[in-house]
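Would you mind keeping the following structure in view while I ask a few things?
Here the complex is missing a single protein chain, while all its other protein chains stay put.
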Amino acid sequence: MDYFAGVDIGSTMTKVVIMSDRIEASLIGPTGPEHRKLANRVMEEALGKARLTFEDLKYIVATGYGRINVPFADRQITEITCHAKGLHSLLPTVKTVVDVGGQDSKGIKIQNGKVMNFVMNDKCAAGTGRFLEIIADSLGVPLEKIGEISLAAERIAAVSSTCTVFAEQEIISRLASGEPIANLIAGIHDAVATRISSLVKKLNVEPDIAVTGGGAKNIGLVRALESKFGCPLLVPPEPLITGALGAALMGKDICDKYAAEGQKPTRSSRGLEEATFFK
Amino acid sequence: MTEMRDGNGLATAEKLYTQYGSRARELKAAGKKIIGYLSALGPVEIMTAAGVVPFRLKGNVSEAISKGDAYMESIVCPFVRNVFDLAVKGKYDFLDGMVLPHQCDSIDRTNETWSYTLKLPYWHFLNVPHVTGDPSITFMKEILRIFIGTLEKFTGTKITDEAIAAAVKAHNENRKLMRDLYDLRKSNPPAISGTEMMKVLVAAMSLPVEESSALIKAVTNEVKAKGAAANGKGKRIMIIGDQIDDVAIIDAIESTGACLVMDDLSLGAKMYWQDVDATPDPLQGIAERYLRKLKIPTTFVGSADTYAGILEERFGHMKKYVNEFKVDGVILFIYKYCDPYGFEVPAIKSFIESAGTPVLYLEDEYSTSSLARVKTRIEAFLEMIA
Partner (left out) sequence: MAEEKKGRAVATSTAASIPKFVRGNLSATLKAKEEGKKVAAAFIADGQDEIMRAMDIVPAWGESYSGVCSAKRQAEPYLQKAESDNFSRSLCTYATCNIGFDMIREEQGGTMPEGAPWGGMARPDMILGNGQLLCDPRFKWPQATQHYLQDVPVFVTNMYYPPWDPNIDHHEQEPIYVKYITEELRETVKFCEKITGKKMDWDRLAATVELSDKTWDLFIDTYELRKHIPTPMDTGDAMNTMVPLTFNLGTQEAYDFYVNLNAELKQKIADGVGVADPEKYRVIWAAGLPSWFALGDFQYFNGKGVVFPVEVTYRGCEKIERLDLPKTNDPLEHIAWRWVRYWTHWYDAAKKRSGSTPKVERIIEYIEDYKCDGAVFHSAFSCRSWHAGIMQQAATLKNVYKDIPILIMEGDIVDISSYNEADTHNRIDAFIETLAAYKKRQG
């Protein structure tokens, strides 16, 4: 059996998927700058789960924000291509992917697992998971709870500022003037969904639409996005690993392509080491 | 200046690129007057005819703005801000003066910020019109005459029609030499990389015209002698934008295995594709080149009867480049806060895409601080068109 691994080093999470003809193991590694460079540890753990050794892996593809810093990867491919690939294998009817990550959001148009077009947000935090995190933090609500809380809102309290700093101030003062927290959280979800949908609408959006990334785990955000796109959104069973899954699949494709020409791909000479220099 | 000989053209360009302005500094020490300008509208023929050295200012994408923000708003074009910041910090202390052609709000609204802060001995704002009809050509000649008058006063020497005609010839020759070098990018893979080409373009705009021509010739000979490789596999990319004057973004493209084979940049094709016609009144040819032939978003054209015709007038040259240089994908790279280019994005994008060439639109600051993000987009685009 041939084994392929995909490593997705995002801005807040490190994800690893090991596949054969099925997913052998997947792991979502801890976050934070200290852990980010320990992609090797996450990989080791994933290998342990799959009862495999590093030598069993035929090809490793790194993707995500930190892809260039994985010394043991054989190839680097952007998360755009990998997300499209991974998602297509899970939900083949999807034509538009909305990925809401910790530090950025993107929209991808897919046809037969290939990227047709894509958009990414600018460096501003609005329209990303980071925005929700900051607001949740300043409201003293656990991040994983905000989605559910927003569903309890009686109305969406409109938040006019999309700049994180201003929105934070605005929310605090609205809270002080008696606006229920659920309404405010619904307002914030609405604001984030607005930013994301206006980004993704730069593409010619076609259903089915799927949401991936950390944002897909937030039911409040998914509902808000559904109202912006005017249709239900699909969410893969584990929305965080589509990038790593796609990376592993890309690895398999690469090996197959070389094999068809009777060749073998060049591999990294490096072992399972720590990530190198990390900006 | 390093003596130009066969085989060291690229090395010379590299040196002039990394030590930008070093030759102007030498010339200044030798008693020459150095006049700076900022954009493709800088009327180099007239400066050359006046016996001064036209020197195009560039910014530094790796350098954070530290002093300029005390004088200039952050809503101004990030390129203009960056160059101004370098000037305030003394990077261009060899300048005797500047000519600021009216190109966009970011330049004309900050004319006084520049002139009152830098206090150079010579300053001129050249009021280039935004439209191109016959009254504008007449007006353009008038303002070129005013410009000539101020330069004459500054240098104490008359600028004759003969001198202008000679300068026109020298700059036309210079442009032709650069186009010959561009021709070497048509092979697959291109005989000269996009990164090398950027260094040559930057080096060339820092030199007096004869030296610039000698440099281009040396590079062309060197590249020809090296011979072309066979069987290029990398995707062939064209970049469209304005003031891109650094290899950072081109490195980001070429480090993925793609090749930058053509550009429509302010210091590239926009500068070199159009010659000045030799006219009985030499100013007629100059006015026509800068106003009508130069295709930049701040000069309005729209005389065709249909919108399709107008698009062809405005952007037809881009499609021509795509065909001539066998371009697989176009990167449209626009700076934030740029109204002239920003308003063209949907039109350019759909115009080029309608011919079947994919376009990646990127909006960014004039800074390498966001290069990682830009790189991911470029890589994803290249994976997409692979």
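Letters A and B mark the chains as written, and numbering starts fresh at 1 in each.
Operating definition for what follows: a residue touches a chain if its C-beta (ideal position, glycine included) is under 8 Å from a C-beta of that chain, and two chains touch if they have at least 3 such contacts.
The shown structure was predicted, so the numbers you read here are calculated from the model rather than taken from an experiment.
Chemist: One chain isn't displayed here. Which of the visible ones does it touch?
Modeler: A, B
Chemist: For a quick check of understanding: of B:183, B:210 or B:339, which residue touches the chain that isn't displayed?
Modeler: Final answer for the missing-chain contact: B:339.
Chemist: Give the residue, chosen from B:102, B:235 or B:295, that touches the chain omitted from the document.
Modeler: Residue touching the chain left out of view: B:102.
Chemist: May I ask which residue of A:53, A:111 or A:198 touches the chain that does not appear here?
Modeler: Only one of A:53, A:111 or A:198 touches the chain omitted from view, namely A:198.
Chemist: Which listed residue (B:11, B:131, B:355 or B:372) would be found touching the missing chain in the intact complex?
Modeler: Going through B:11, B:131, B:355 or B:372 one by one, B:131 is the residue touching the chain not shown.
Chemist: Could you tell me which of B:79, B:92, B:361 or B:381 touches the chain that is not displayed?
Modeler: Checking the options B:79, B:92, B:361 or B:381, the one contacting the hidden chain is B:361.
Chemist: Counting contacts across the full complex, list the positions on subunit B that touch the omitted chain.
Modeler: Considering the whole complex, subunit B reaches the absent chain at 70-73, 75-77, 102, 104-106, 108-113, 116-117, 123-125, 127, 129-131, 133, 135-136, 138-139, 142-143, 146, 150, 297-298, 300, 302, 306-307, 310, 334, 336-340, 342-347, 349-350, 361, 363.
Chemist: Which residues does subunit A use to touch the chain missing from this display?
Modeler: Touch with the absent chain occurs at residues 160-163, 166, 169-170, 173, 194, 198, 201-202.
In this section, only the chains that are shown with their structure count from here on.
Chemist: Any idea how many Å lie between the Cα centroids of subunit A and subunit B?
Modeler: Spacing between the chain centres: roughly 40 Å.
Chemist: Can you check the complex and tell me which residues of subunit A touch subunit B?
Modeler: Interface residues on subunit A, with respect to subunit B: 65, 77-81, 104, 114-118, 120, 122-123, 279.
Chemist: Subunit A touches which residues of subunit B in the complex?
Modeler: Result: residues 363, 370, 372-373, 376-377, 379-381, 383-384 of subunit B touch subunit A.
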